[in-house]
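Missing here: one protein chain of the complex. Every other protein chain is in place.
Now for chain A:
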Amino acid sequence: MWSETVKKELQGIMGEKWVKDDPESLVTHSYDGTPMLQSLPDAVIYPENTAQVSETLKVLSKHKVPVVSRGSGTNLCGGTVPVQGGVVMVMHRMNRILEVDLQNLTAIVQPGLNTKQFITHVEGLGLFYPPDPSSMSISTIGGNIAEGSGGLRGLKYGTTKDYVLGLEAVLANGEIIRTGGKLMKDVAGYDLTKLLVGSEGTLAVITEATLKLVPPPKYKKTMLAMFKDIYGAARTVSSIIENRIIPATLEFLDRPTIRVVDDFAKLGLPLDMEAILLIEQDGDEESVERDIARIEEICRSEQAERIQVAESEAEALKLLTARRSAFTALARLRPTTILEDATVPRSKIADMVLEINRIALKHNVTICTFGHAGDGNLHPTATTDARDEEEIHRVEAAFEDIFEAAIRLGGTITGEHGVGLVKAPFLEWKVGAAGIAVMQGIKQAFDPHQLLNPGKVFAKSSRKRVVIEHG
């Protein structure tokens, strides 16, 4: 429990300035990027180094005070809302790049480092860090690791988990562990690095990360294809991959999204299209040109209504506008925007989109879908109003159906946002009762007193899954 004693002990570690329990600090750390969630912590703290994190966790575990570690609080699963009170540990002061190793092509960074700043820094050195979550201009590397963040380049380059080689982390009892290293191969015991990536702050507090860097692509080309038949678009996606071409980005907008985007950005998009694909390829100039020409052929053979290939950077930017303004356009429709990330095998994209549209109709809610078609990661987005309780119930029921459909099609309830609070009741649908039991065993081993980000990932009670048979 939080008390004056705990406060004094923490002030002894971090200094008075960095232990705050005034109303202003509590209110501004009661939320994250997830709609409709708010819960006040007892205090907000800002450690400066690993030693302070370790000492702090010793104090907190002695007094059994819950702790939520966080970066910028941009996650969309309620992952950093302090639902059981306690302490919010903000990692912003630990924001340095400790090393970029040009011989091993690795970087060592602190968790509070801004993602975009890191990407820009390594680009300046002629290197490339591909994970690019949409929130990267404000998110932190630590937050990306905790959530296992994805992004637009996931299909070809993988996601955050593919770039974390090693970690330093502090356990609930204050002990410091180091995993992995500047190593491309390492099978010494269980892979704790991968286990901590995506663990949502429930297993340990990450204090340092060793990241993999790659050489940047030399050339890039962008194109847009529009389809009247959603299956044509979906077959195009599968066919591109079958032809052994892995594009750098392969993004998708469905018909309701096209309408909203066009209304917002006045792009003059044909409104009778069922799907738009935005495709980018990077690499050597010769192979990029060859791939784009082949992709164009595939789009044509799948009856694309319109194909545009950008001949300049300015034109490429124009083509990207439709995809880039999707979120902004949707966010302005209604006061509350709920963005989910149901994911299916990419061969099932068309089925999933049609399923989402059917579900939206059934529950009488507005859901527009866009997302990363290349890796099957869709963003069905509901636009609603948090103040309308009855409508919110319908939205929740629709998302429940969407999760169910994703799993039925061999997919998952979340591709890149994490489970956090909002998807905890559905986790069992994906991993099964035995899966939950194993995960709980792991949690127990790391954090026996349930102090690290309590209330997340595991729900008090799982939602009963109703499987609807379709004739």
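Simple rule for what comes next: contacts are C-beta pairs under 8 Å (C-beta built on N, C-alpha and C of every residue); 3 or more make two chains touch, one makes a residue touch a chain; residues count from 1.
Heads up, the rule we're going with is that contacts and distances are computed from a predicted model.
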UniProt protein name of the chain not shown, from "L-lactate dehydrogenase complex protein LldF", "Peptidoglycan D,D-transpeptidase MrdA", "Glycolate oxidase iron-sulfur subunit" or "Putative ABC transport system permease protein": "Glycolate oxidase iron-sulfur subunit"
Identified contact with the non-displayed chain, of A:L195, A:L267, A:A386 or A:I442: A:A386
Absent-chain contact - pick from A:E4, A:D22 or A:E286: A:D22
Contact residue for the chain not shown (choose from A:S137, A:Q303 or A:Q440): A:S137
Options A:H92, A:K194, A:K228 or A:R463, residue touching the unrepresented chain: A:H92
Hidden partner chain, residues of chain A it touches: 22-35, 38, 40, 72-74, 90, 92-93, 95, 114, 116, 135, 137-138, 327-328, 331-332, 335-337, 385-387
